[in-house]
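Structure, as structure tokens:
Note that one protein chain of the assembly has been removed; the remaining protein chains are unaltered in position.
Each chain gets a letter, A and B, in the order it is written, and its residues are counted from 1.
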Amino acid sequence: MSVKIKHFPGEEIETKDFREGKVLFESFRPKAKYAWSAGIAISRFLEELKNGRIIATTCSKCKRIIVPPRIYCEKCFKPTDGWTYVKDTGVINTFSVSFLAADASRLKEPIVVAIINLDGASEGMGIAHRIEEYGDWREIKIGMRVKAVWKTPEERVGAITDIKYFKPLKE
Amino acid sequence: MFGKKRVAIVGAGVTLFRRNLKETGKELAYHAAKMALEQAGMELCDIQSVVMGSAPDAFDGVHMKGEYLADGAGAYHKPYTRVFVGGGTGVFAPLAGWWHIASGQFDTCLVVCEEKMSSCYPHPQYAFTTIFDPILERPIGMNLIWIFALEMNRYMHKHNVKKEDIALVSVKNKRNALDNPIAQLAANITVEDVLNSEIMAWPVQRLDVSPTSDGAAAAVLVSEDVAREVTDNPVWIDGVGWCIDSTHWTNRDLYYPDYVEYAARMAYKMAGIKNPPKEIDVAEPYDPFDYKELHHMEGLLLCKKGEAPKLTREGVTQRDGDLPTCPSGGLLGCGNPIAAAGMMKVCEIFWQLRGEAGKRQVPGDPRTGVAQAWGDLMQYGSVIVLRR
Partner (left out) sequence: MSLEKITNPFNARHWIGHMEADYRYTLGIAGERFFKEIKENGRIMGAKCPVCGVIFVPPRLYCEKCFAKLEEWVDVGKCGYIYTYTIATIDVDGKKLEKPQIYALIKFEGAHGGLIHKIGETDKVCIGMKVEAVFKPPSERKASINDIAYFKPAE
């Protein structure tokens, strides 16, 4: 955007120009399906979720209790040393009250997503999940204690959604 | 001096940034590349190597997008590299260009950045959501805006920052963009406008956010010998830095971008900068959201942690302030064609240091500028220090 440049190229069109046939285009929808391998650590994590438990891995060098678990400690760059369970309670590290769904459509009732630092894991170790049963969303605070609400054992399949959501703990 | 040769930028070009442009990605790349060459007074045959920066293939909807854009970027039959680090691409591409010349292998490198996000219909949101872990995060229904909202909330909480202070960044940048001929969303708005705008994912509201865009930007990089031949006014790349954190974003405290600090330290060490707030005359940190300018000012060590809102309130970051920040209008004002947006910031610093920024010119004869971009899953920082 130099004063030496008199003309900046680009022919602007509007979204309605597509509908009205003023601009020519081709359409395409890729058909891409995936079977993502969960890997060693997350396969175990999912299996434990089916059992109603949250599992972490430990690193003997930096002493971290790591969740979601991984087979290597990315800081020490060595294999993690063992597994240990962490609690299904924790503290809200940060959260957002979203009036947007995953496809960018607008929601009347918001979705609340949070990072929850789980009890028993190292400081700052969190997982992302939803918060529900909060009453007024303006009352949600960073630092609030929450607890997982699980699906019934019959409903659980080995997925992050085996935890339905976290709800505020009334102390 | 780091590297075998000193590297200069001698020409730059930018297309309009708009929600929808008719040009194909190749044509956009061509417009920017051609303009940069013309500004440098050089021809394509003078170019020995090309670097293309372009973010996910999924935006343009062309697999192997780098290869697709190559001829538009002037890379026909030339050594060609595509780099991609999400939003960090726009500053990382000239860094990669720097490697080409500083290594001693080439004397000239054309760096082009392009993004055509409008191809992903009806909204590039679909392409964005695939950044999230398919097993642990997508089933929760993750939306891209949530990342920013979670980070913004943590920043506000840690430093007790009010939304009013953050909104000042949006007001400043959109107003700065009124003087930018390529800008998509230049406007005169107020803090109230921002606070009254639609809540997207609290605390993020509509006027806190930059739009998706189509656009391209480019620059010609040359070695010192060539610079002295083609121009009296080269702008030197005196510092480069880049750093990445892991995608385990739920395992870190999001209030501060460590990886931006590490990239900045790398660049400042190379440039011999010991006191960034005093030695840097103009800054273009990455501002896809208004709070990000504050987040990044702190990561760039331009102020202490938590101090950026105060500096903004006091007018320090205005064009006539002590540390003009985003004089271009930033992404909030100009638009956000991911890779091209970061490159536009590099071009802006180039023109500012040359005194060619017209109405946007920061006063006081700026000699040192920094541009920074940020990307991926809140994990990447790229920093470039330019000097005249």
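Note that a residue touches a chain if its C-beta (ideal position, glycine included) is under 8 Å from a C-beta of that chain, and two chains touch if they have at least 3 such contacts.
Model, not experiment: these values are computed from the prediction.
Checked against the full complex, the candidates B:Tyr30, B:Tyr155 or B:Tyr380 give a single residue touching the omitted chain, namely B:Tyr30. The chain that is not drawn here is touched, among residues B:Thr130, B:Thr190, B:Asn233 or B:Ser246, by B:Thr130. Contact with the undisplayed chain is limited, among B:Gly11, B:Gly53 or B:Gly74, to B:Gly74.
Within the complete assembly, residues 11, 13, 18, 23-38, 40, 42-44, 46-47, 51, 53, 83-85, 158-159 of chain A touch the chain that is not shown.
In the full complex, chain B touches the hidden chain at residues 20-24, 26-27, 30, 33-34, 37, 43-44, 58, 61, 71-72, 74, 76-77, 118-122, 126-127, 130, 134-135, 138.
Throughout what follows, only the chains that are shown with their structure count from here on.
Taking each chain's centre as the average of its CA atoms, chain A and chain B sit 26 Å apart.
Within the complex formed with chain A, the residues of chain B that make contact are 12-23, 28, 31, 35, 39, 61, 121, 123, 125-126, 129, 134-143, 145-146, 149-151, 153-154, 157, 180-182, 198-204, 214-215, 246, 248, 250-254, 328, 347-348, 351, 354, 356-358, 360.
Chain A meets chain B in the complex at residues 1-5, 8-15, 17, 23, 27-28, 30, 34, 36, 38, 42, 46, 66, 68, 70, 74, 93-104, 110-111, 113-115, 124-130, 137, 142, 159-161.
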